[in-house]
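Each remark here refers to the structure printed beneath this line.
A single protein chain has been removed from this complex, and every other one stays in its place.
A and B are the chain letters, set down in written order, and residue numbers restart from 1 in every chain.
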Amino acid sequence: MNGFLMTNAPALLIMLPLIGAFATPFIGRVSPRVRSAWVLLIMTLTTLTALLLASDVFLNGTQIYVFGAANPDLAIPLDSGGIPIRIIFTVDAMSALMQVIGAITGFAVLLYSISADRIHSGLESFYTLFLLMIAGIMGMVSTGDLFNFFVFLEILSISSAGLIAYRIDGGLAVEAALKYFILSTIGAMVILIGIGIYYGEYNALNIAMIASRMQFTLLDQIALVLIIAALAMKCGSVPMHFWTPDAYSMAPSSITAMLVVASQASLYGLFRVVFTLYNVTLNAMTVGWIIIILGVLSMVVGVTMAIPQKNVKRLMAYHAISQTGYMLLGVGVGLAVLGNQPLMESFGYIAMEGGIFHIINHAMYKGLLFLTAGAIFFRIGTYNLNKMGGLGHSMKYTMIFFIIGALAIAGIPPFNGFASKLMIYESVFAFNPVLAVIAMVVSILTLASFVKVFHSIFMGPKLPEYETVQEAPVPMLIGMGVLAAIVILFGLFPQPVVDGLIAPAAHALADQSGYIAAVLGGA
Amino acid sequence: MFWNLPFIAVATLSLIGLATVVTKKNLIKIFLGINIFEAAVNLFLISLGYREGGIAPIFTSAPSTDMVMATPQALTLTSIVIGVATSALLLSFAVIIWKKYGTIDTDQIRRLRE
Partner (left out) sequence: MRMSKLVRTGADLLYPFALIFGLYIILHGHLTPGGGFQGGAVVATGAAIVIVAWAYEDVAGMIRKVTMKAQESAGLLLFIGTAALALGLGYAFFTNVLANSGSLFGLSVPFGPNPGELNTAGVIPIMNIAVGIEVWGGLTVILLYLLSGLNKKEEGS
């Protein structure tokens, strides 16, 4: 049984959410409680499978899974002449890390959503689309085949567009979903053009196959530009960030937390294309500086647009753009010194580890902040900062979770934001001091913005219209508590996390030959 | 020059589609622009599969065995299906916006501001 689970874990990781999503309309017809129990069961099984697969990958190296072969390890069929012709899931340490992030965030958000979204109607569609989103995220980060990546990207964007427009809100949510979906569709078509260019040149769709045949011709440069532009749009970096505030603020709060993970899965796609597909064949300094510029723009524009906002979720959405800039900055610095082994050893790997650690930290504390905003909305019905006040008297647990999230995003020790930001500051300073100064100024502005938000929501005398407000329901508090516990845990003990989870991921990302050998040379 | 004609058509259709999305004000015309762009990308994928002297990869009553690979056709089929799902979702968004806002002119669908 254990062996069966271990070998088939990559397939189970997408099979379980898909079976759950397709069976939910039938099971939901029995009663709402049975449906909630079914969805929770599927999500628990998916989380356990993701953790099992992650432990296997971190102990034993890159795992592959071949769809449709007699044996899951048979990457190159015997009569094909050395070409992997089937769809292969290649799970290396970076993919395993993203799977763990997606699974844990999905589990916490589902616990929160079972009580928070109970008031809506049409819930079997809601949970079906939610499980399809989970399947899309898991598929995107595990696959080793470019066209399969595009298909899962489209599954993810169609189901999240449906979920953003879920609470119609007099048409506002549908307008936000429309903007998100039009941009997302055009971006996906541009990615498909890039994939078509690769297929036309190298006659292969497998990432390891294209990477082993890659020469950096003019067509490859065009494809690189198209794919970087489209994936940077999908993760919400400036100057393609215009869908982010609308979509994040109009979606139900549980879906906003999952949208953060979805944006980071697109960020993973960007890193996979640049590092594994191209690696040292491209001009690392130029492309690295382009990604650094995107990161710096996102950081600065995000935090300056966040300061005058009155809608608390729009403010948090602009901060999400700003934090994505940190990740792009860290990994961009790592990319700029790729191929230069002494510089990589001294600060390149630390920069990449800082960026990747920031991905998991951001998912945790940003999800926590959005869930607290949703809890406040659940009790008082508004997101407008001018109308809130004095909630610290009645919603004590929510206030504590909000403080944890706000201190983590500002980079205050002992929370996890400080650990990853310190790594980014040190390594970026060794590369170029101006960038590190900009990063620190942005961090101070983030702290100022969240002090303002905290003061206007929770401090002050109790307002008369909020006399009867109680604490949020217990399932919502448990969901928030899971994320808060990880925020505190990663902040207090960052070194084991970096050594055990993040450093293998960074080394696996920068190591193209190991990836190719796992698919083509070995099994 | 003649053998590049499919790719020239792809470039022309993409530019027409993108220009429609950027300049038009009616929501349905924007969706038609997205559809034209998707058609251009499908044409690009199909025209990558051309091999001189090859026939379609169907064994039923085939005249010879010099066949092209079936991969670009599978990619295009998947892309067409995704295009259908995308169009269906966009059109249902248009129906809801027309019911709630009373108009489908993008200059008036601007309630989400700063």
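The criterion applied here is as follows: a contact is a pair of C-beta atoms (placed from the backbone, for glycine too) under 8 Å apart; a residue touches a chain by one contact, two chains touch by 3 or more.
It should be emphasised that the depicted structure is a prediction, and the values quoted were computed from it without experimental measurement.
**Student:** Which listed residue, A:G170, A:P308 or A:P433, touches the chain dropped from view?
**Tutor:** Of the listed residues, the one touching the omitted chain is A:G170.
**Student:** Looking at B:L5, B:A19 or B:V95, which makes contact with the chain not pictured?
**Tutor:** B:V95
**Student:** Even though one chain is hidden, which residues of subunit A still touch it in the full complex?
**Tutor:** Interface residues of subunit A facing the absent chain: 8, 11, 15, 18-19, 22-23, 25-26, 65-72, 170.
**Student:** Just checking the interface: what residues of subunit B touch the absent partner chain?
**Tutor:** 56, 58-65, 77, 80-81, 84, 88, 91-92, 95-96, 98-103
As a convention for this text, only the chains that are shown with their structure count from here on.
**Student:** Note which residues of subunit B are touching subunit A in the complex, please.
**Tutor:** Of all residues in subunit B, those touching subunit A are 18, 21, 27, 30, 34, 37-38, 41, 44-45, 48, 71-72, 75, 78-79, 82, 85-86, 89-90, 93, 96-97, 100-101, 109, 111-112, 114.
**Student:** Provide the residue numbers of subunit A that touch subunit B in the complex, in ascending order.
**Tutor:** By the definition above, subunit A touches subunit B via 147, 151, 154, 158, 161-162, 165, 168, 170-172, 174-178, 181-182, 185-186, 188-189, 192-193, 196, 199-200, 205, 246, 249-250, 308-309.
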